[in-house]
Structure formats: C-alpha cells, structure tokens
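One protein chain omitted, others in place.
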Amino acid sequence: MAKEYETVIGLEVHVELATKTKIFCGCSTSFGGRPNTHTCPVCTGMPGSLPVLNKKVLEYAVSVGLATNCNITRYCKFDRKNYFYPDNPQNYQISQLYLPICRDGYVEIETAGGSRKVGIHEIHMEEDAGKLIHDEWEDCTLVDYNRSGVPLIEIVSQPDMRSAEEVIAYLEKLRLIIQYLGASDCKLQEGSMRVDVNLSVREVGAEQFGTRTEMKNLNSFRAIARAIQGERERQIGLLEEGKAVVQETRRWDDAKETSYAMRSKEDAQDYRYFPDPDLTPVGISEEYLEELRARQPEFRTEKMARYKSEYELPDYDIEIITGSKHMADLFEATVALGSQPKKVSNWLMGETLRLLKEEELDSEDIRFSPENLGKLIALTESKAINSTVAKEVFEVMFREDVDPERYVEEKGLKTVTDESALRGTVEEVIASNPQSVEDYKNGKEKAIGFLVGQTMKAMKGKADPAGVNRLLKELLG
Amino acid sequence: MEKEHLLSLSATALGAAIKAGKTTAVEAMEAVFGRIGEREDINHCYITVDKDAALEKAAKIQKRIEAGELTGPLAGVPVAVKDNLCTEGMLTTCASRILENFVPTYSAEAVINLEKAGAVLIGKTNMDEFAMGSTTETSYYGATRNPHAPEHVPGGSSGGSAAAVASGECFFALGSDTGGSIRQPASYCGIVGMKPTYGTVSRYGLVAYGSSLDQIGPLAKTVEDCAAVLEAIASHDEKDSTSVRREDTDFTSGLINDVKGMRIGIPGDYFGEGLDPEVREAVLQAAELLKAQGAVVEEFDLSLVEYAIPTYYTIAAAEASSNLERFDGIKYGYRAEDAEGLHQMYKKTRSGGFGPEVKRRIMLGSFVLSSGYYDAYYLKALKVKAMMKKAFDRAFEKYDLILGPVAPTTAPKLGESLSDPMKMYLGDIYTISANLAGLPGISVPCGRDGKGLPIGLQLMGDCFQEKKLIRAAYTFEQSRGEGEK
Partner (left out) sequence: MANLINDETIEYVGILAKLELSGEEKEAAKKSMGEMLDYIDKLNELDTTGVEPMSHVFPVQNVFREDVVTNGDRSGSMLQNAPDARDSMFVVPKTFD
C-alpha cells in the first residue's frame, strides 16, 4: 500500500516597511532613482560611518507584533550577521537574533476545515541588501546600493501549515494586517513582500518532522503554490527511493517550474552573530505600547461588520472592498464626501475592478482620488451626464485622475437638458424613420429602442436616454 | 617670534600668542614644517602631510582670528590627526595597504569640531595598522621612531601622534585609544595623553577597531592643552548612537592646582610581577608627591586585573573581525588585480591588503564568534567585563581616582615586540581596563629611566569624572615643576 504523506510548512516573510528613510540613515527609500543616488557613507559601508535607528521602523515592527498577538520584547537588541556578498556593503547585515522585537504570536486563518491559528515564532527588524545587476556582456556584476538599508521586518511562522491553501490564506491575512497598519504595501511582484518557504514531508501520523528545505525566489501566490507542490513531490520522490532529503536552500525557477540547490563551497553557513556595539538596546515601556495599541486601526473583521450595519452593503461588496486597505480607504473617504455608499461601491465593484484586471494592476495601485470619484457620482446623480458618458469619463479618471467636472466641461459632454433642442431632434428622428414609427405603432415595443438610439447618436450621446424615451412616447402618442 | 621659542610653546600658549598678535597661524605652521623638514626623515611621524593646504588654511584662519570671528584657545594652532580619523579630501589609510588610496568625502566629527575651534590640520600621523599594536611598527608605511631615542619605539597605536607632539612636529594631536593606544605612546614619548569616558567624543568618522572600546582623545604637551582640546572635541553627536549627552564638558574648569582631600587608590595588583623597578619607583614617587599636596593616598585590591587582557583581546578581536569585513576591494581601497571570480578577489584583496597582526586578530575574532565557540569565548568575556565594571564601581565608591603605571616598562627597542606578540599584548595590562569599563584615563610624564626614556603615570577616574583627572594631573604637573621634564 502506498504511503501517505503530510506536508509541513513554515514561512519566513520579509516585508519592506513604508518608511520615508532607511533603517539606519537619512537616505530616501523611494523606488526608481538612478543607481546609488539614495546612498550615503552609512548604507554603502564607508569606513567610520555609524548607524542610528529610525524611530518609525520600531513603531511599525511593534504595531505588526501587536496586531499578530505577539509578545513584545521589552529590551531588544540588534545583532550583526556576518557574511561576505557584494550586495551587503559592510559584509555584515544588521539584524536581530538573540532578542528579536516580537515573539510567540499567531494569526487566525479561514480554511475549508474552518478557522485555525498559525503561530508566529518571531518578528525581527533588519536591513535590506543592495541590488546586483548581472552584465552578461562584460561578464561582471554591477552593484546599486539604493535598496541597501531599506528597513525590513522578517516574520517567521511556526511550521503550522499543511497545504498551499493554508499558506496563501496565512499570507493574505498577514498582508491585510500590514496594509491596514500602513506599514507596507506588501507587493509580492515588486518585492516589498518576499516569501521563503520551509517545507518538509513526513508520513501521516509520524511524530517527528522530516528534514526541511528552504525555497526562495517566489514572486507570486501562484509561484508559491506551484513551488510547494513541486517540492512536496520532489521530497516524497526522494523518500520513496530510499534517499535522504538534504537540508539546503533552493531557488525556485517559475518559468521552468523547478527548483535547484543554491550551494557554494566558499560559504560556510556560520554567521557569527553578535550584538552590534554601534547600536544601543531598545527599551519598550508600557506607555509606548499603550500608545501604539490606541493607534491601531480598525482591522478587516471589524470593518466588515461596520460596513454591513452602517452602509448596508451586500456581503460580496464588503468582501472585495475590505480586501484592500487602499480600496477601503478610498471607499470611506468618498462616502465621507457625501456620496451614497452603494453608488460608490458600484463604481469600485464594476468599472474599477474591470480596469484593474485589464491593466493587470493591484487594488493598491488605484490612483484616482475620493474627491474625483465623488464628483463623478454627483454628475451622474444630477443627470448632468448619462451612464455611458460617465464610464468614458471614469476611464480617463482611472488612468490620469482628472477632475471629472472640469473634464466634462472641457469636452462638452454634459447632457442637453434644453427641452426645445431635444424636442427638435426627436421630431427630426421621427420624421426620418417612418418604418420604425410604423412598427412601434403596430405594437412592436422594441422599435422605440432603435429610435432612442438614433436620437442619442444625433445628440452625440449627450442626452438622458430615459428623457428621450419619455419624449418619443409622448410625441408618438 | 623666534622659531625655537615658538615651537617650545604649548598649544594653548601658542593660541594665546596668536590672539595677542605676537605671532600668526601662518608663522606657527611654517615653524612646524621647518621642524618636520629637520626631523621627519628620522622620526617618520606622518603618513600624509599637505604643506600647501595647511599654509593656505592657516592664512584663512589668521584672517578670521584678526576679524574677531575665532576667539577660542586653539584658533590658529597646527594639529596632527591620527590616520584612522577620516579627513575630507585627505588620504586616510589606517596605516594599511588596504586603504592605500582612500580619500574620504567626509570628516570625522572630532576633526570637524577641531576645525570649528580654528585648529589647522598639518597632516595624518602614523599608527599601528588599524590601531592594532603597541609600537607603531605594524604600519604598512614603516615604523615611527621615539624622538627621545630613535632606536626605540614611540609606543602605539597612536605612536605617530605622540612622537609628533614630543618632537615639535605639531603642537598637539588626536589619537584613538582602544586598549591604551593614546596613554601608552604618550607615556613612552613623555607627553600627556588622555582617553575620555566612552561616548564623550563622537566616533563618527573614526575607522572602527573595537567599537565598544574605541575612544578619540588628545595627545598634548601639557595637561592644560589636554583639557582645552578635549573641551573642543567633546560633543553629543546624533550620528553616533553611543555618543553621550553631557552638560559637563567645560573640562578646562578642572585646571585647579589643588588635590587636598582627594582620595586616591593605588591597586596593589598593578605593582606585581612584570613591572620594571624603575617604572615602579617613578610611579610611587608620583603618588608621594600627590600625597604631599594633600591627597589621601592608599593601597587597595582592585581584583580581576589578570583577567583584563584575555577579556580585552576576545572582545576587541571579535568586534574587529566584523568591523574589518567591509574592506573587500569593492567600494574603496586596494583591490587585488589577478583574481579569478568574486571569492578569489575577496581573499586575494584581504590577504594582500592586511598585515600579519591585523590578520591574526581577524582570525582570532572570527574564531571566537564562530558556531560552537561563541558562548565559551565571546559571551564569557562579556560576563567577565561586567564583573570588572563592578569591581571598578566598588573602587570608585572609596576613591576619587586610581593611580598606577601606564605600561610595565619604558619604550622597547624597535623590533623587540613584533617577534613575540604575546609579550606585546601583556604590555597593555594597566591600560585596557579603562576601555573595558568605559572609564577616563590620563597619562602624565613622571620621570625617566636610566636610559633617559620617559615614564608615565596613569590616573583613572570613574565615568564622567574627567575634571577630577585633570585636576589631579594638573596639580601633579605643576608641583613636579618644569625643570624635571
């Protein structure tokens, strides 16, 4: 009889924090600058330079810890992790090993089998590395330290997950918590959230864990799911052949759907961690924790309940809107400006999602402002523009965040409300379409639709179709 | 002003003479370069000097002094800076091949503070490579000689700074002290050297050796100069997390010729085996002199003294092994040419760029931090350090100051120490405790041995008690009198 195996998964999740400056120096963290333009002696490891901790990094790290039910370490320190690599300018990374900022937390995830807890072993603060660009032509590597020193937290889970579904549910949950806190945008594709998967397999019922491997370079939920499947099969294959799983770090190649071991005889995995003498310890007071607790935002569960009672939105809408902090903020801000909640939700559920999908964008990438969305809704509500025009305007607004009022004005898209001008056009349409008039009078209700269409066309879309319909019926008696 | 007379002035006396219009910053700088021209071939105090820049700067400073913009005691005074302090636009080598071409684009905070005080940089002084050594012989750029006896070492690691002050090749200098690197060369060269309380002078721009032990301090002709220089360089610096905010940095207010009632403890453990009898005699005489001036002097048992060296070398080597990882041939400095691939480049660059003593300490430091040994060595050393700190806390409950020798012997001959590193390490026994416990310490000349080599007296105080040190050292210096120097 074939053996049955269980997959045991723990995750190491790195999240880039949304601070303005790096963790230990006053360089900007903004993306996309020319190489090495966001660098200084500290983040390029110049001799004599010294690190000073960014206050905001601690605040974000503690906030994430509080939101994930962790114990906050009241006396924490930074340690140096020593290893040579060109993306690491000091050849040591400042991280936390002995006294990490948060320990022993958990998050609850929803799975097919109901709700369950995934334990968090620890969360620590550390600095990001620079970027290496491989120059194939010259057979060398170029180094850009713009990312060097960008603050990260690493969230290390317990080996509590058993399937790709649970892994994704856990990551979604973490992502939402962190986004709601404003601590990071958590984009896997852009690397502001990075996931390393520790995976082992064991026979169902076995007490001991199997030997685990660590998988890196997973840039999407899809890649994570496939890598988990692939690694599970690889390890089972080895065990079935009577071979041992080797504890190692493997790199996932999503295009080839396979992983390979990252090994170098030049590297002993001995990081010689010791407390960084250049940084002072961090002491955390009860007052500080209280202050951060008080500042914790409304998280998703509470928000969902409120949306139901306060805005009376359908569950589907609530699910989608609260699934993104940015979208929820946009929704609430637009409502606060006076728009009716369901109308706002309709724009988000309909056109916004359609365009995001079309452009392969994330909800976090929505650029239009609540003010402009509010104006657009007001324009449709007052019937100043009809729904077709509104969609057109929305599309422009989605891409360029234009002011819909000004845009409608400039492009002359306002619905014609002048009754006499409209009546003239309708009369012309009736006169030039005798066949349809005849059909209508003979009881073909549908014929009126054609006549409305013709009128709208003659009006270049700037009429209220319901008004046209009413007028036609009136004139055709 | 006549050149020889000018060169014999202390830094503060020169500052006063410039302020009074008796001489100028330019004249002083020219005199210094005259002396450098005469003595540097033998002494080799400097790795880099920039005469044109120094004279140009001196002229600018002179104008500002005349305009009344600069009024401090060091305005216009030529200064030498140890080559492990970064100086914007001037080569900073740490006496190593690995930084043979490194020109910083920033200056150390201590150097900036000196510039603000109007002191004029002459150049960068020789030292043991990365401050690892006690003789200034491990420099890639050759050894410095003791101005009192050229066949002897000037001490180290701030040997270039000490020798430059002693020979008149500068009026005062900055050094760094990780285990005695200011106090011991000051003692060997017959000048005053002071290591302030850890955190008093910003370490920003000091190329780190042992970050938890390193402190910048003055080397000068007199205690008064020392106090004035320390007052100028001490500052709270937001760029250095370990920098301490102090309100009591008016160190010159400690220049009081009076030790009546001051309680001075002499650790019996400092006068045991290994201490040269002539050094012992001179130091005990110094204690007598302070007693005669009204201090209460008594012997006590400090304890744990014999554990200071192993504790120090474990911690310093561990921190150094990490601090020196950044020298890899990528961002600055020397890179080996003939390397195949990244790891070869690292190894060839570092093996060719560092000298034997530096490599020795990096290896030791990497080992004591490595997997399986961290607890037994590094953590153990941090625990003993805590015990030593406690022992000092107890001592300072009873005494204002601790008095002892700076080094077991006077300056050894060139070449004697390198052959036996262990012996060299043992020579640090009286100085390293101050670094481990973060305490201030001062070295003041207290006599000469039979060969005419200077002997130093060390005074150590509790943290932040520099003024007591200065007061006792000043009183000693005054009562000893000019004639005995």
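Think of it as A and B in the order they're written, each chain with its own count starting at 1.
Definition applied: contacts are C-beta pairs under 8 Å (C-beta built on N, C-alpha and C of every residue); 3 or more make two chains touch, one makes a residue touch a chain.
Being a predicted model, the structure only gives us computed values, none of them experimental.
If you put the missing chain back into the full complex, which of the shown chains would it touch?
Touch partners of the hidden chain, whole complex considered, are A, B.
Looking at B:Gly118, B:Gly180 or B:Gly333, which residue reaches the missing chain?
B:Gly333
Which of these, A:Thr7, A:Thr39, A:Gln90 or A:Ser324, touches the one chain of the complex that we don't see?
Considering all chains, including the one not shown, the answer is A:Thr39.
Who touches the missing chain here, B:Lys3, B:Lys51, B:Arg280 or B:Arg360?
That would be B:Arg360, which touches the missing chain.
Can you say which of A:Glu4, A:Asp139, A:Glu241 or A:Glu312 touches the chain missing from this structure?
A:Asp139
What is the set of chain A residues that contact the non-displayed chain in the whole complex?
Interface with the chain not displayed, on the chain A side: 19-21, 24-28, 33-41, 44, 46, 52-58, 77, 82, 84-86, 132-134, 139-145, 251, 262, 264, 266-268, 270, 272, 275, 277, 279-283.
What residue numbers in chain B mark contact with the hidden partner chain?
The missing chain touches chain B at positions 101-103, 105, 198-199, 212, 238, 241-242, 244, 304, 306-307, 309-311, 313-314, 321, 325, 328-335, 339-348, 350-351, 354, 356, 359-360, 362-364, 366-368, 370, 377, 379-387, 389, 421-422, 425, 436-438, 463.
Operating definition for what follows: only the chains that are shown with their structure count from here on.
Write out the stretch or stretches of chain A touching chain B in their complex.
Per the stated touch rule, the residues are 41, 44-53, 80, 82, 84, 86, 89-92, 141, 143, 264, 266, 270, 272-274, 277-280.
For the complex, which residues does chain B have touching chain A?
Residue positions touching the partner: 85-86, 92, 94, 99, 102, 104-106, 108, 203-208, 210-212, 238-242, 318-319, 321-322, 325-328, 330-332, 342-343, 346, 366, 369-371, 374, 378.
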